[in-house]
Every structure is written in C-alpha cells, then in structure tokens.
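The other protein chains are all here in position, but one chain of the complex has been omitted.
By letter and in written order, the chains are A and B; residue numbering begins at 1 in each of them.
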Amino acid sequence: MVLFGVDVDYLAFVVLFCVGLYMLVRKSNLLKKLLGLNVMETAVFAFLVTAGMIEGADPPIRTAGTGPLFANPIPHAMVLTGIVVAVSVTAVALALIVQIHAHYGTIEVDELKGLP
Amino acid sequence: MRWLGLALVVVAAATLMLGVADLPPHGAPDAPVHTHVGARYLERGVAETGMRNLVTAVLLVYRGFDTFLEVVVIFSALVAVVALPRGRAARPDDGDDRPPAASLTAEGPAQQLVSVSPVVAFVVQLLGPFIAVFALASLYRGHVSPGGGFQSAAIFGALFIAIALVQGRERAALLVPRGARVWLQALGPLSFALIGTVGWILTGAFLGYPADAAAYALREAMVVAVEVGIAVGGAVILAQLFMAMEG
Partner (left out) sequence: MTFSWSQAVAWLPVLPLAAAALVPIVAQRNARAAGGFTFVVTLLTAALAVALTIRLVAEGPLTVHLGGWVAPYGIELRFDRLGAWSAPLATFFALVVPFAWRYLEGSVPRERWAAFYALMLLNLGGLIGFSLTVDLFNLFLAMEVVSISSYALVAVAGRGTAAWAALKYLLLGSVSSLLVLFAVALLFALTGSLNLFDVAARLAASEPSPAATLALASLAVAFVVKAALFPLHVWLPDAHAIAPSPVSAVLSGLVVKIGIVGLVRVMQLAGESGIALDVFSELLMLLGAVAIVMGAFLAIFQDDIKLMLAYSTISNIGYIVLGLGLAVPFAVSGALVHVFNHALIKVTLFLAAGSIIHQTGLRTLTDLRGVGRTLPQTCAAMTLGAMAIVGLPPTAGFISKWYIGLGAFSAGRVAYGFALVFGALFVFIYYVRMLNTFYFQRATREEVVAAVEPPWSMRGPVIALAAACLIVGLFGGILLAFITPAVGELLAAMGS
C-alpha cells in the first residue's frame, strides 16, 4: 500500500522516528527525552526488519516443512545486536539521570539550565 | 527555541520521506537486499555452519566479530554504571553542592516498603523454575530453533528482576554469588577471545570454526561455549545493572 508516494511500512518508520525526535527535542524532562531516543531507535529497528522481509516468506530457520522463501537473516541479526546496544546506552543514561537527580533534585532541563 | 525544535522535526520528516520514497519496494524476493549476501547465507548457511537457525549462524559464525563487540558493549554498560558514584545523597567530595532537596534515595526505602500482592508473589514463585528452564532451552536449542545466547540472557535477567521484586534484593542477590561476580560478568568477552583463539589455532582464522564433518563435535562444543558465555555473562550483567540502579 502506498501513501503520499511512500510505502506505508516505510511511512510508519518515518512517523515513529519523528515522534521520537519530537520528544527528544521538545520535552524538558530527561526521562522523556530518553524515551524519545528509545522510540527513535525502535523506528530504525523496524525499518531494518521491514527491509529484510519478503512477502509470504518463512523466518530464516531451515527446518523440515519450511520454505522455499525465507526472510533475510542479516537484518534480524543486526536488530538483535542493535537492541543490546540500545539497552546499554539506556542503562548508562538512567544511571546518569539518577546521579543528576541526586545532585540537583530535579531532572527538568528548564530548571537544570539555571543551576551551576 | 520552540520553533527551532519543531522546524527540525519537520525538516527531518521531509528528508526521510524523500529518502525512503526511492527505496526498492520491500517484500519482493528479487530486491537487491535479498539477492546478495543474505541469499548466500540462506543457500549455504546450513551446510557451512551446521545451524538451522540462520540468524544464530550469522550472529556466531559469519559475523562473529559483531557479536564480540556486542558483548563488549553490554560489558561497557555495566562498567560504566559501576564507574559512576552511587546515586545516594551528595557525597562529602561533592563540596559546594546544595543539599539534595528530594533525592531519589528519599524515596528509595519507601519503594521497598510497597508490599507485593500475594498473587503476584505466588505466580512468580510458581513460574520461576519454568522460566529458568525456558531460558536454558532457548540457549541449548538456539541454533536449531528461535532463541540463542542473548535471548536466554534476557529471560534470565527478567527472572532475576522478578525475583528481586518479590523476594527482595538481598535474597535475589544471593543468586549471583559475590565472589564469582567479577568472573561471571567477564564471561562474554572472555569466551569469545578464547574460542576465537581456538579457532585461530584450528583453522588459521581468528573466530573461525572447523568446517569438516570430522570436527562436528568440536564445532558444536565451541558454539556451545560461546553461547553459554553470552548467556551467563549477559544475564549476570543485566542482574548487576539492576542491582547497581537501586539509587
């Protein structure tokens, strides 16, 4: 299905990516910013999986009774790896946010800006 | 500033639309993405790696170095979190700071006092062993069916967090013996370095696996060693991340 000249699955990626970007840029709360970042990451993962998909194909596990078409295994491997990376970055960010809260007593960027 | 942010989003959306509008239609088996490297893996992967799950084959065999860096990334996350001071009340060395008005620690003990519903506690205790078996199964069967080292690590990690919530952190922490932690958390990168070297000695290529039929058992053993390293190392790292985050 095509909307605005773009395949609807890819359109969903663009929408998701921009929702995340909006949260990252416009929200003042650090946790919301981090959530926005995660939404953007999810968008890119969805894009990768979409690119590796074949209409009507089986997952790339070649056991008896599957095939003849299989989805591309590389994007799956990349997304799996990407998820681990995203989790790692999120963990570090959360630890930093805890730290900021302990020090400043706030995690709102608007309030943090005025503080030394 | 408001307008700048909104403009950025609009520009990004427009650029992305222009970019993806031009991609080959997805889902068609003859798109370039499906006819090149991926097609070769699908065609010869089972014969070359002995794994029916080709995602695992890509992760461990064809692109093993990616997976090495992946375990390094999650290990870095743990080291990074440990490197930061704990989020307790301001330390003496924080010097000129204001007193932490409403620090997370103030809420910390309160959070632990929230009692867990007996239903939840019962369900976790009932399902715990089954979840553990499921994690083991997805580790052991990871190269023939959906699953693998990281999936197993994630399930173990989730189980740990569930137990910590129901039984308390102290009891959950007993699952990861304190003395063994530094060894277990290093298992991912170390097992890769070790098996990579074994592969180097056997095949002449770092991270290589012997391909001939005679070495079938040896290859299986190497794969299992790496998978166990990923799963146990990953699970211990996830558990420790959870414990370090108590703030």
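Just so we're on the same page, a residue touches a chain if its C-beta (ideal position, glycine included) is under 8 Å from a C-beta of that chain, and two chains touch if they have at least 3 such contacts.
Please read all numbers here as calculations on a predicted model, not as lab measurements.
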Which displayed chains the unshown chain touches: A, B
Hidden-chain contact residue, picked from the options B:Ala193, B:Val224 or B:Met243: B:Ala193
Given B:Val79, B:Val116 or B:Leu174, the one touching the chain that is not displayed: B:Val79
Contacting the left-out chain in the complete assembly, out of A:Tyr22, A:Phe47 or A:Phe70: A:Phe47
Residues of subunit B in contact with the chain not shown: 15-16, 18-24, 26, 31-41, 61-66, 68-70, 72-73, 75-77, 79-85, 90-91, 93-95, 97, 182-183, 185-186, 188-190, 192-193, 196, 199-209
For subunit A, residues in touch with the removed chain: 24, 30, 33-34, 37, 40-41, 44, 47-48, 51, 72, 74-75, 78, 81-82, 85, 88-89, 92-93, 96-97, 99-100, 102-104, 112, 116
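Definition applied: only the chains that are shown with their structure count from here on.
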Chain centre separation (subunit A, subunit B; CA means) in Å: 16
Subunit A partner contacts - residues on subunit B that touch it in the complex: 2, 5-6, 8-9, 12-13, 16-17, 20-21, 23, 25-29, 33-34, 37-38, 41-42, 45-46, 52-55, 57-59, 63, 66-67, 70, 73-74, 76-78, 80-81, 84-85, 87-90, 94, 97-98, 100-105, 144-146, 148, 150, 241, 244-245, 247
Of subunit A, residues touching subunit B in the complex: 4-7, 9-11, 13-14, 17-18, 21-22, 25-26, 47, 50-55, 57, 59-63, 69-70, 72-74, 76-77, 80-81, 84-85, 87-89, 91-92, 94-96, 98-99, 101-105
